[in-house]
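A single protein chain has been omitted from the complex, and every remaining protein chain is retained in its original position.
Note that the chains take the letters A, B and C in the order they are written out, and that residue 1 is the start of every chain.
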Amino acid sequence: MRKSGLKIAVIGGGSSYTPELVEGFIKHYKELPVTELVLVDVEAGKDKLETVGRLAERMIAAAGVPIRLSMTLNRREAIAGADFVATQMRIGLLAARSRDEKIPLKHGLIGQETTGAGGFAKALRTIPVILDICKDMEELAPDAFLVNFTNPAGIVTEAVIKYSSVRTVGLCNLPIGTRMQIADIYGIDVARVQTEMVGINHLNWTTRIWIDGEDITRSFLSKAAGSSGLTMKNIPDFEWDDEFLQAVGALPCSYHRYYYMRNKMLGHMQEKFQEHGTTRADDVLKVEAELFELYKDKALAVKPPQLEKRGGAYYSEAAVNLIRAIYNNTGNIQTVNVKNNGVLPFLPDDASVEINCVIDAAGAHPIQPSAPVTAHMRGMLQVVKAYEELTVKAAVEGSYEAGLEALTLHPLVGDAALAKVVLDEILQENEAWLSRFQ
Amino acid sequence: MRKSGLKIAVIGGGSSYTPELVEGFIKHYKELPVTELVLVDVEAGKDKLETVGRLAERMIAAAGVPIRLSMTLNRREAIAGADFVATQMRIGLLAARSRDEKIPLKHGLIGQETTGAGGFAKALRTIPVILDICKDMEELAPDAFLVNFTNPAGIVTEAVIKYSSVRTVGLCNLPIGTRMQIADIYGIDVARVQTEMVGINHLNWTTRIWIDGEDITRSFLSKAAGSSGLTMKNIPDFEWDDEFLQAVGALPCSYHRYYYMRNKMLGHMQEKFQEHGTTRADDVLKVEAELFELYKDKALAVKPPQLEKRGGAYYSEAAVNLIRAIYNNTGNIQTVNVKNNGVLPFLPDDASVEINCVIDAAGAHPIQPSAPVTAHMRGMLQVVKAYEELTVKAAVEGSYEAGLEALTLHPLVGDAALAKVVLDEILQENEAWLSRFQ
Amino acid sequence: MRKSGLKIAVIGGGSSYTPELVEGFIKHYKELPVTELVLVDVEAGKDKLETVGRLAERMIAAAGVPIRLSMTLNRREAIAGADFVATQMRIGLLAARSRDEKIPLKHGLIGQETTGAGGFAKALRTIPVILDICKDMEELAPDAFLVNFTNPAGIVTEAVIKYSSVRTVGLCNLPIGTRMQIADIYGIDVARVQTEMVGINHLNWTTRIWIDGEDITRSFLSKAAGSSGLTMKNIPDFEWDDEFLQAVGALPCSYHRYYYMRNKMLGHMQEKFQEHGTTRADDVLKVEAELFELYKDKALAVKPPQLEKRGGAYYSEAAVNLIRAIYNNTGNIQTVNVKNNGVLPFLPDDASVEINCVIDAAGAHPIQPSAPVTAHMRGMLQVVKAYEELTVKAAVEGSYEAGLEALTLHPLVGDAALAKVVLDEILQENEAWLSRFQ
Partner (left out) sequence: MRKSGLKIAVIGGGSSYTPELVEGFIKHYKELPVTELVLVDVEAGKDKLETVGRLAERMIAAAGVPIRLSMTLNRREAIAGADFVATQMRIGLLAARSRDEKIPLKHGLIGQETTGAGGFAKALRTIPVILDICKDMEELAPDAFLVNFTNPAGIVTEAVIKYSSVRTVGLCNLPIGTRMQIADIYGIDVARVQTEMVGINHLNWTTRIWIDGEDITRSFLSKAAGSSGLTMKNIPDFEWDDEFLQAVGALPCSYHRYYYMRNKMLGHMQEKFQEHGTTRADDVLKVEAELFELYKDKALAVKPPQLEKRGGAYYSEAAVNLIRAIYNNTGNIQTVNVKNNGVLPFLPDDASVEINCVIDAAGAHPIQPSAPVTAHMRGMLQVVKAYEELTVKAAVEGSYEAGLEALTLHPLVGDAALAKVVLDEILQENEAWLSRFQ
């Protein structure tokens, strides 16, 4: 891939996360000499794009790297000739997220941005947009990689795999975050920690952990049971039960709490919702407003530390690592979302899975897991993946039937009558984005 | 198989269902000339065996067929040289069933004999016994067929498939019952109705229905949505939602109500439990007491009509149909529980599945489904089958870990903390039968 | 399917086999009341069509059944509204077959009509025509069944499965012939013989044989080793080696001789070819000429016994059995060629396989084999099936590359340089029919 210029387009460039990403490109400029960085956003995000873009310009100037930055509302222009297209957009903005979280909660269900009925709603809004982007890429940048950060990343990546010829890698900061958390627990440098992760996005298990090449999985699980810090910013740090971890034989990811600690998590959410009428989206709205105030400060020429509260820790790390490995054909190992193609033989070949891959100039190549994927993991992955498959179908075909099948099947919904009520509300509240549903 | 004598051993011969079975053998004596019928039971069931056995003797005498009936507490004697061994035993009797139903209910979960945590408890008690029976069969009747009616029939059959060389077919009256119900709705003879069923025991869908060879599936689903009578005796006759049936594209089985109508079913059970402190087991206990009073009547020489209330409709029909087809090598089609072996490629090869089979002297041969098994069905079957796999493992190995993984995975449990509480209670209440758990 | 009228179109109606088929329809008129029978052929076969058609008319008249017979060169007219379309055409007539057999022989390879390079050539000519027929059916008789008798039947059926939505069953007289041969060896009625066959067309094994429901496979194999008569008319009756049959554990089909007895068969063919310059096609040409002379005799109103020499024994039996079972929704078991769909999990899902199926109004439903398919069978099926897959690709895409890959892979060719020479000759000699190859 090494060539004269390197162009990266960031869709949803007006996101509050962008300074994180820009910091990464600056820091790793030597191995990843970005020539052209285009931030693109929609009309409604014009002001935010302007604010963030100006900050990015100041950051680049301060760092003294020759990255050419531009901002645009013309997506096709941004994509044309790009080597990488990174997507981090949020259809309907945080207001839509707030509704996604509240509809399920009103009916006694987990209301979460990416998991369960909330993630379902987000997928319906996002998939048509990502497929439009792919069409542009097929035409204007057919050799580019789509680095998809947009949630629900697993479902969105699966839609791209199934309905587009674009080369794509779905990316999440959870895998790298988990490795960091493990390193923190041991108080060691993350470079000494190796992990094997297996599953699907926001539902993976760390099945093996090595420190300096020595397998310490079992002893880690005992340690993990009493440890705090094994979670992401946006998920309460409820501790894992020792006997349960030993039974599962692997470290569940942060999002597993919505399944394994369903009652506790639901109680936690409902308390907040009933007392304050708010959900996580509302908190984020506040943080974002504060961030944009900071971003406007013309004296600011670095990523402000307050961004960390936002929840996207290691986002830049993950994205830059991936793009660097592809660009430099390094052949190192990262946990990303790719087409299954039989690496987890109990899931469909065209499903997206989140798994350790060798990353090189040809993309991400899944490595066969060395630890057994147990019946417990398999069953959970299969049912949630079938839900995801139906969700993709519902979004692409605008199919009410597929939507009803999807929600009824989801372990966090289950009841068909309830699924129907929730589905009807989701369709109504999101009518503006769901033209495919008549 | 046709030979001089035909010996059938019925384990759990003291069951109230036995007159049903005996009636079947009498009715079909011509095509199935049973020479020797042995009813065997355990010490604790001695009186019931005596009562039922005497009734059976009177029935046979009244019918004038030359079936030699005997009763024994010696299981090995009963099995030796048998051509068919039918099992219909209930480990721990109805008292254990009552506990199986109440433990989950106390914690806000569906409390059902075969589905969810209740069925899990029953499986733990039953599997060690069935495997002991298999050992006897391997030694004393290696060519015999095990016709397993013992619930949870799918899980029990899977244990036999995995841990024994005995030829087995798992049998349930639900498939034949469903065909009868469909015939009733159309007011036609059941012989004109053909069905394709697919799934696992107590979780199958009727994916295609033909009347006189014409596929009427779609029109039937509309009809089914407004119809009563599509259920078994022991499951409330809540009607199916039309839009939901159209989305699923197939008729769910009666037991699907515990999943699809979870909230309504739970409410129904909790109402009864909170008001009267009872569950279905308690009703059955009463019915059984009445039945045994009737059975003692020396004037009675036929199956009393009151048996129908018990819930085992078509039990005799199903069992005799199966045994006749094997004995006479008929090659007709029945829906039974067999080793998967790839006929549902998304389930493990050694899983038990409930599926249309050709029945002949060599056993039951699965027929490839003609209707697609949708992503919705697949996901549901996979997660419940993974639960069943873990349940078999827990029962055979006495593994607490596998038990905890199983219950946590079950869609009707889900929460790990709750699973642990329920598991602990189940193990404690059933200590007498669970020597494999230390 | 039962309805007012039943229309059957026979493509290649001018074939010498047609009287066989007509005899079957007459004989089974009661269960299969054909209203309209249309014989269709191409311009070049007009005279033969006329001759055969007249004979058929006389046969029908003599039998006194109300079948309306017609002859036409208009294929679309024949197909329109048909319930069944049977194909028995031979593209390029016997002259092409003669070349198919001679090209390989010239290079020291088995030269056979359906197996090896000869069958490859025939497939290239036939597939474009069958797909044209399917297009007509999709338009003019979308609910009809295509009963494909045209060789190589397995490859041709696979092309239809992959490139058409037409419902099809591939049919061969070998399975029914094998059952007849087994019955003959035991001197019993064929109705008492049950067989399990597994494989692909012209490459199947009879893995289990029952007489009156008793499994006699092993003892039969010893008997088979010393028996003559286990072959089709067109294949020399070389006997099987006892040790070899015991090793394989199943009865190979007649065509297996081209593989297992390669050297002997090749010697036999080369002798004839070198001495007389002829192959089987030349013999058949002679037989056919004689047959057509007989057919012209206006006094003839039955199928002449001389037809048996032609090699299509039981053809009528097989075809009428299949059509009857579909028409009457009988649910009986026949060995036919259908889409694999996982019933042989080691072959691609969209491959055609020849396997025991339940036949009913919805078509042919594969039954899971009860006998294990051994590694030996698996390996042989896989390599020949991969050859078939490449052959279909070559024919449909007109791909020289796929053709070269196919022939090189075939166990009866093997050498790439030789494959190339043979391929080039085949393409040259068949130029008239291979417009897809530039």
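Criterion: a residue touches a chain if its C-beta (ideal position, glycine included) is under 8 Å from a C-beta of that chain, and two chains touch if they have at least 3 such contacts.
On a predicted model such as this, the values are computed, not experimentally measured, just so you know.
Every shown chain that the unseen chain touches in the whole complex is listed here: A, C. Of C:84, C:295 or C:387, it is C:387 that touches the chain left out of the display.
Of the listed residues A:343, A:386, A:419 or A:434, the one in contact with the hidden chain in the full complex is A:343. For the chain left out of this panel, the touching residue among A:358, A:396 or A:417 is A:358. Residue positions on subunit C in contact with the hidden chain: 241, 243-244, 246-248, 259-264, 346, 374-376, 378-380, 382-387, 389-390, 393, 400-402, 404-406, 408-409, 411, 414-418, 420, in rising order.
In the full complex, subunit A touches the hidden chain at residues 1-2, 194, 208, 210, 212-215, 328-329, 331-333, 341-343, 345, 358, 360-363, 365-368, 370.
Here, only the chains that are shown with their structure count from here on.
Comparing the contact residues of subunit A and subunit B by number shows a mostly shared set, over half of all numbers used being common to the two copies. Inter-chain centre distance (subunit A to subunit C, centres taken as mean C-alpha positions): 55 Å. Averaged Cα coordinates give subunit A a centre that lies 45 Å from the centre of subunit B.
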